[in-house]
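Every protein chain but one is kept in place in this view of the complex.
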Amino acid sequence: MGNVSQPIDLRSDTVTKPTRDMLEAMSRADLGDDFFRDDPTVLAFEEEAADLLGLEAAMLVISGTMGNIVSCMALSSRGESFIVESRAHIQINESGWPSTLAGLTPRPITGTNGAISPGALEETIQDSRSRLGVPSRLLCLENTHNAAGGRVMVPWQIATLAGIAHSNGLRVHLDGARIFNASVALGRPVRDFVRDVDTATFCLSKGLSCPLGAVVAGGADVIKEARRWRQVVGGGMRQAGVIAAAGQVALRSMVDRLQQDHENATVLASRLEAAGVDIDVQAVETNILFVNLPVRGFDPLLFHAGLLEKGVVVNPPKGGRVRLVVHRHVSKSDAMAAADLFVEAFHAAC
Amino acid sequence: MGNVSQPIDLRSDTVTKPTRDMLEAMSRADLGDDFFRDDPTVLAFEEEAADLLGLEAAMLVISGTMGNIVSCMALSSRGESFIVESRAHIQINESGWPSTLAGLTPRPITGTNGAISPGALEETIQDSRSRLGVPSRLLCLENTHNAAGGRVMVPWQIATLAGIAHSNGLRVHLDGARIFNASVALGRPVRDFVRDVDTATFCLSKGLSCPLGAVVAGGADVIKEARRWRQVVGGGMRQAGVIAAAGQVALRSMVDRLQQDHENATVLASRLEAAGVDIDVQAVETNILFVNLPVRGFDPLLFHAGLLEKGVVVNPPKGGRVRLVVHRHVSKSDAMAAADLFVEAFHAAC
Amino acid sequence: MGNVSQPIDLRSDTVTKPTRDMLEAMSRADLGDDFFRDDPTVLAFEEEAADLLGLEAAMLVISGTMGNIVSCMALSSRGESFIVESRAHIQINESGWPSTLAGLTPRPITGTNGAISPGALEETIQDSRSRLGVPSRLLCLENTHNAAGGRVMVPWQIATLAGIAHSNGLRVHLDGARIFNASVALGRPVRDFVRDVDTATFCLSKGLSCPLGAVVAGGADVIKEARRWRQVVGGGMRQAGVIAAAGQVALRSMVDRLQQDHENATVLASRLEAAGVDIDVQAVETNILFVNLPVRGFDPLLFHAGLLEKGVVVNPPKGGRVRLVVHRHVSKSDAMAAADLFVEAFHAAC
Partner (left out) sequence: MGNVSQPIDLRSDTVTKPTRDMLEAMSRADLGDDFFRDDPTVLAFEEEAADLLGLEAAMLVISGTMGNIVSCMALSSRGESFIVESRAHIQINESGWPSTLAGLTPRPITGTNGAISPGALEETIQDSRSRLGVPSRLLCLENTHNAAGGRVMVPWQIATLAGIAHSNGLRVHLDGARIFNASVALGRPVRDFVRDVDTATFCLSKGLSCPLGAVVAGGADVIKEARRWRQVVGGGMRQAGVIAAAGQVALRSMVDRLQQDHENATVLASRLEAAGVDIDVQAVETNILFVNLPVRGFDPLLFHAGLLEKGVVVNPPKGGRVRLVVHRHVSKSDAMAAADLFVEAFHAAC
């Protein structure tokens, strides 16, 4: 259970701290200057990551957002539009880099469970070709989809959308910040989720528990181009083997355990549902839950503060919902305790 | 009536040709090099336009889109977002300059009859302030609203929205491409529609019948800044008095006659409605009509071609609707004839 | 001689006013909406301009700067560099659009008489390919070169530089604002000056005496792309036939007379030199002169004001020189009078 000294932190899986194995690997890693491609740990890690994804090449970056930036810049030109689900991380949580830095106009489509429909995709592409439109040349997917509640897009959905995109001359980027959650949830190898896209990113710092870092992967040419863009945005690194070393531990030992997070998320959701809270347990496919809060007769600020006081940390509710994210520091008993404390705080705020 | 040699052109009021008076004024105009501010006709026209709008300063530009560009660039900085109705001309018909050129992220809000609601505006502004958001510093309004069917936003609506914007630190730009249509429709002076905004544009080349040109108006400082941006986008002009001279004729003699276009639009709409076509006559406030086409059992391509063959030119239907725009070259009898021909082509396509 | 009511204006050839023939052509022109490609005068003019240059396609724009913008945007992508002479108009007199709008980094090379050397071009291209450089994909030339004093780059120089550029994967744009001056000066057809470049612009509003406008020409594909960029920067026009009509007159009747401007420029230069002013008559190849002013014992403000008072208008001296531009409104006797008045004002300022 959460107490003052050790709250249960459900804000994000980014709060995960490195394991002892990671810290040891970091301090023992063979290092060099990655600008000169001299860091053996980075080189080995990038190769391992590319192999795991079944793609030609990979590159370490400092964050998932940077992975999205350099991928999309490598795949696009100024003055084009890109198509993205309207609640995707790129669209609502990445500080506007597409328009600010890349000269890209967003053309958002509202999807179902984070997945846009093939029909809407085709229509939006056609629309973008009008004489006063902004031609679309890039489709961005997100899997699992954060704002949709960690929902999984299955490989055939990706193949369908990427097929439409490619046959219309668009490139495809997958924001796979939590692609290993999708892989584990479906019990299918991660490469099945990326084979149809031009670039894919995944995060080391979320469920995989690393302190820092993300990976961009794709064909050798596009990764070469992305490497140049990483330099442009100031993301070049030197003895980056310290980050890669933790990444190696993550790829080898932290992927399978995501299953535990998913189970604990279901435990948390079920217990909340059993207590009458508005949550759809069937919709909990991975490690993210959204609880709908009452519109009337409910004080979200009081709820948020009360929950914090009880030792459960969440982000402030927004848009009538509160997000709960399960990760390595949330045990099954934490999940149960968090559910009970949630219910207490909930009733106190009614 | 439309015949082969003289079709009835309902594509846009931009097709209006200059009047004989305009052409004479153009050829008689006192000219100079406007870069040096030496063109007396431009100087006089800009002053006249500013006075008419009740604003400090005005500037001639070559197009309404350029007016929007230089206004918004003068009012914003890179890396900000701007709020705009989701079907506004800037959002869907201006080739994506906000993201492409200005580093501005669109935050569209779907409105009613082209007007966004005060509540949605406030919420979007707050949202934009989140740590991963893109701070909004600019609100763009459009009046009359083209894609909403030439709907008029009344002065108190503008005042309300501008008030919310200003009290939250946003500047306000009015895309008044057809602001004189709004003014004439309500029977209120045009200055009532611009007094609450920081910049406003209007087009000379639409209902006012000029061959070219638009005007940007606002405070002296912002117009000075917009003048620099006009140079940046390549919009600086030399003996621009030839354009301004037509503009002078337009401001003096072409505004009141817009009433005629509005009446003819109503004639056209009423006749269509009487024939059973899906159109809301009450919604026709100015010179633009949208007709909803049947979703099933209707061939829009056949309809479009058939109408053209009968001598009525419209843009291809899009999104299940067809737009009809009335202007100086569409007389009352043209409007009636166009309605009848529309109905014929319509039935042939069912 | 210049008098109060009719000063001799040597600031720029942009001050030229339309001829009576132009104004008549403008008022008689067949017009249409060029957005719909319905303006017959624009269509005919663009074809005539393309033919004259021996290029596939041409497009009317409102200014030479806009011609440079849309050409370069069509030929480049964000994040590249472009190579340009360090005193070229694009580099010093176009308000910074390359970095501001196009994401292009300037890599200026100082040339001789406005022409960069082949060796420096090759070296700069190679340099740009370094891992921390900005890859060059565009070369911009200017002919005649304004800041170099209207100097002419001969066709083999253009061919040499363009050849180096193309063999290194760069595209080539020619800012030919005054390309007809080059053509007339060398007595060679204008097409000889543009056959090796991807896009070329020329101005209607300078020596050719039009009130407004410029032309972009090149291959059909690149002009199609440039047309889209013209829309993005707000340069789309409606009944642009009024501008094109003047352009037609210019192409047919104003080119050959540039020879007169060149002769008058030489008259002016010779008379100044004879009076002991620091000017290189041999360097006067077309209609632009630069006079070097004394560094010490000379008051440039006094000189400028004095000259103005005597009825000769020039731009304020800058960088120790004053520019004199001869054009259609400067007759031979004006040139002689201007020289004498210059000398008077010069001595008064020593």
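Chains here go by letter, A, B and C, matching the order in which they are written, and residues are numbered from 1 within each.
Criterion: a residue touches a chain if its C-beta (ideal position, glycine included) is under 8 Å from a C-beta of that chain, and two chains touch if they have at least 3 such contacts.
The model shown is predicted, which means the values in this text are computed figures rather than measured ones.
**Q** Which one touches the absent chain: C:40, C:133, C:189 or C:294?
**A** Candidates C:40, C:133, C:189 or C:294; residue touching the omitted chain: C:133.
**Q** Taking the entire complex into account, which one of B:132, B:274, B:301 or B:350 touches the absent chain?
**A** Once the missing chain is taken into account, the touching residue is B:132.
**Q** From the listed residues A:38, A:192 or A:273, report the one that touches the chain absent from this view.
**A** Of the candidates A:38, A:192 or A:273, A:38 is in touch with the missing chain.
**Q** List the residues of chain C that touch the chain left out of this view.
**A** Per the touch rule, chain C residues meeting the hidden chain are 78-79, 81, 92-96, 98-101, 103-106, 130, 132-134, 318.
**Q** By the contact definition given up top, give the residues of chain A that touch the hidden chain.
**A** 11-12, 14-15, 17-18, 23-24, 26-27, 31-33, 35-36, 38, 61-63, 65-70, 94-97, 100-101, 205, 210-212, 228, 231-243
**Q** Considering the entire assembly, which residues of chain B contact the chain that has been omitted?
**A** Touch with the absent chain occurs at residues 35, 73, 77-79, 102-103, 131-132, 229, 231-232.
Note that in this section only the chains that are shown with their structure count from here on.
**Q** Report the inter-centroid distance (CA atoms only) between chain A and chain B in whole Å.
**A** Chain centres of chain A and chain B, defined by C-alpha means, are spaced 42 Å apart.
**Q** Just curious, how far off is chain C from chain B if you go by their C-alpha centres, in Å?
**A** Whole-Å distance between the two chain centres: 34.
**Q** Hey, what residues on chain C touch two or more of the other chains?
**A** Counting only residues that touch two or more other chains, chain C contributes 35, 231-232.
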